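Accompanying notes for the structure given below.
The other protein chains are all here in position, but one chain of the complex has been omitted.
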Amino acid sequence: MTVADKTVSGTKVSITIDGQPVEVDQGQTILDGCRSAGVDTPTICYADNLTPVNVCRVCVVEVDGNRTLVPSCSRPAEEGMVVHTDSDRVRHSRKMVLEFLGSGVDLSQATEIGPWMDHYGADTARYGESPEGMNETVKIQDDLYIRDYDKCVLCYKCVEACGDDAQHTFAIAVAGRGFDARISTEFDVELPESACVYCGNCIGVCPTGALQFKSEFDMREAANWRPEEHTVTTTVCSYCGVGCNLELHVQDDTIVKVTSPADHSVTSGHLCVKGRFGWQYVQPPTRR
Amino acid sequence: MFGAGGGTSSYKEVEETDVILLWGSNAREAHPIYFHHVLKGLEKGAKMYCVDPRRTSSAKFADMWLGINVGSDVALANAIGREIIASGLTNDDFIAHSTEGFEDYKAHVENYTLEATELLTGVPASAIKEMAHAYGSAETAQILWTLGITEHHNAVDNVVALCNLALLTGHVGRWGSGLVPLRGQNNVQGGGDMGALPNKLAGFQDVVDDEARAKFEALWGHEINPTPGLHLTHMFEAMDRGELTAVYVIGENPADSEADIEHARKLLRGLDCLVVQDIFMTRTAELADVVFPASVAWAESDGTVTSSERRVQRVRKAVNAPGEAKDDIEIIGELARRMGVDWGNPTSEDLWDELRSLSPLHAGMSWRRLEDEGGLQWPCPSMDHPGSPFLHGWLWEDDLGGRGPAPFSCVDDDPPIEQLTDEFPLRLTTGRALDSYNTGVQSGGFNSPIRYGDELDLNPTDAAGLGIENGERVLVSSPRGSVEMNIRLQPDIPVGLSFTTFHFPELVDTNVLTTDQYDPRSGTAEFKAASIRVDKLAASGGLNA
Partner (left out) sequence: MPDLSFTDDVASAGEKAVVDEVLAVAGTAVIFETDRLIRAGLARRNERRDLLLPALHALQKESGWISPGGLNYACDQLQVPPAEGYGVASFYELFRMEEPEHEGDVVHVCIDAACQVAGNEELAQRLEAEGNHVHRGPCLGQCERAPAVFIQGLRKPDSVPADADNPLAFHQQGDPSLRLLHRLGVVDPTSLGSYLENGGYKALAKAVEMGADAVIAAVRDSGLSGRGGAAFPTGIKWRGVADETGRPRHVVANCDESEPGTFKDRILMENDPFSVIESLIIAGLATGAERGWIYIRGEYPLATERLQNAIDQSRQSGYLGDDVIRSGKRFDIEIRRGAGAYICGEETALFNSLEGFRGEPRNKPPFPTTHGLFGEPTSINNPETLVNVLDIVVRGADVYRETGTERSPGTKLFCVSGHVANTGIYEVPFGTTLGELIDLAGGATGEIQAVLMGGAAGSFVGPDAMDLPLTLEATREAGTTLGSGVVMVFDTSVNMTEIVVRITEFFRGESCGQCVPCRVGVVRQHETVVELTQKGTLEPVKAQLIDDMAMAMADASICGLGHTAAGALQSALRLGLIGGSQ
């Protein structure tokens, strides 16, 4: 597969976003421009530490001279581009994308998507009583992960994180086609039978809770997951000498989840199985 | 060596280098996130050559895997050096300006012909030549290594043999080229930084250096013993001789991790006084006279650690320590108080500032800067210094930064001390698995779906010769003892070699088998080369028969 190089040289590019002149580095995207201009833009499949795949289409903008809308996350800014982020066409497509997703996917834990649905007035009720959904059951195949594909929006982020954007394990890929496409191991074998090495990087990038740490899932099931109370402390992993930064999410003086900052030079937000899960020794029954 | 103390390069550099020699390192499993940087380099077109007795998961990413005989690394390095010289791929300006001893080195490696080295190393001559040419003609190149280089009785020879290659080609002291030993533990680098070495004070200042010592003595108001101390292996020897009778162990588990483990445990049991400070009741703690329950350094207390790219980063308290567990600083302070010295109640930052006043490498790293800049790489001598992505840039300066040229070292092939015999005909080497760590004290805390235990990997051909099947439980014996293990047939290791991890001492006391031979200069034990035999349980009657 080929992606456009996103190289940043010294040269600047001037574009106009919603009438406002914006300067970005050569190679930066329209989304980068929107961000530096303070234009809030919804994204689902985009992440700072992954190559843009521009599949969700919720970040589309109107660019003068382009027949269709363009994905701001992957389109490099070009000198003189005139961009509209709030035209009728843009609002319409963003609303429809959100409606489409909401009409077939459980977005109850997609905390970043919900507010945008309100913002654009997405009305999932107009698709009738029972539009076809994912119709999946929760996969619990080990003590570390759960996979609930009823919540999957096919954003490809987990595939990228498992694959050549980070881990290079390629335990999961998109299988099937069209509406039947699913994130899957080969022949849907159980995760422990697959190439999975439990780095948790797929969970780290999942925007909807479709992929979840089993510990978080269990706490949610027990109605004991209270993210609003969490403190997050950045520290350094205790295993090998690479120096990966960990963010310890703590609830009730107990570590409940570990992530890594996407902008950290060592990890780019990705960890290994030890960093992701190896903290449990801090608080086993033998110590607490 | 032409300097000390740390990897020369930043992680980012391996993303932008042209040739990577991954030598005695299974970074894919032992340093997984560093390997992400290697992968970025490979995606950008770097060629990777992997030297390892096993075809490890790391080796599978390489353009070429060279299956070297355990412990023949010096021979291979010397042959590469010879080939680089013979093919005119040396960086002659660099050699003339920045190094000394080249002529001696050239004469020394003359015997390491490709053909002779093939016999010593088991690596085909053509492959040695190809790797030499790739490294010698690359614009930038890095050599990465881990314990496959250092857990040998001739560890220091191995390291300098690799350093020679960098000096021949100028692959050091500039962006993209360098020598990168990957640290196996999260703060082994930081421990060195802080002077937790028998012959060093903080900032790698020599304990025998009167001037350096005077600086510390002035601040501390106390005289410092000018004699270098003992490293771990020497300590056990001293215990054996009855010279060392009291030991204070902080955060180590030698009763599980030492080579020839039964002997080590006996020595620990024989001490007059053993104090253990740990977060767990480890097997070592169980032997102790006094145990200080400690807090978890990276989650229950504040401080710093230093990574393999010399990046000093903050660790922070996220949760409270349980029960009576105390911060290490507090425990040591209380101990001092009982000994009649009151150090007050310093914070982590207070101690850090003291270090900065004594160690020029760290002087510019204020607590604030460490917070704001996501860590800093030493040397960072002043507050306006940005930190150092790579070391030894002075080699490329006109005046060599006021230092002397870097010396070539002449070292020879020196096979493992424990030779294979008819009685013990298999080579055993050890290493880490991805989801586990050392003796499993920490990594045992979670249920890894990919954990398989300490099995003995054996080539199917060897197994067939012994009439052993995959998964069969067998008796594994070395000159020091025997353990029962399960066999895993593994085509990725050559005939004659076996491999195991050492993460589950409560299940398999792997270190019953390993030798306690070590390098007297580094103190590292030869974990990588024991000799063993494998017997069917039915034939031997079993361990407890």
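For clarity, chains are labelled A and B in written order, and residue numbers in each chain start from 1.
Convention: a contact is a pair of C-beta atoms (placed from the backbone, for glycine too) under 8 Å apart; a residue touches a chain by one contact, two chains touch by 3 or more.
For clarity, every value in this text was computed on a predicted model and none was experimentally measured.
*Asks:* Which residue among A:A47, A:L101 or A:L144 touches the omitted chain?
*Replies:* A:L101
*Asks:* Hey, which of B:G122, B:P198, B:P322 or B:G453 is the one touching the hidden chain?
*Replies:* B:G122
*Asks:* Over the whole complex, note the residues of chain B touching the chain we left out.
*Replies:* Residues 28, 42-43, 47-48, 55, 57-68, 122-124, 127, 494-495 of chain B touch the chain absent from view.
*Asks:* For chain A, which residues touch the unseen chain?
*Replies:* Here the touching residues of chain A are 1-2, 4, 54-58, 60, 68-69, 71, 74-75, 89, 92-93, 96-97, 100-101, 103-104, 126-128, 131-132, 153-154, 163, 168-181, 184-187, 189, 193-195.
Operating definition for what follows: only the chains that are shown with their structure count from here on.
*Asks:* Centroid from C-alpha atoms only, then distance chain A to chain B, rounded to Å. What do you get?
*Replies:* From the centre of chain A to the centre of chain B is 37 Å.
*Asks:* State the interface residues of chain A toward chain B in the complex, per the touch definition above.
*Replies:* On the chain A side, the touching residues are 141-144, 164, 166-168, 191-192, 196-199, 231, 233-246, 248, 250, 253-255, 264-268, 270-275, 277-284, 286-288.
*Asks:* Give the list of chain B residues in touch with chain A in this complex.
*Replies:* Answer in residue numbers: 11-12, 30-34, 36, 39, 43, 61, 182-189, 279-281, 296-300, 305-309, 311, 313-320, 322-323, 325, 374-375, 434-437, 441-450.
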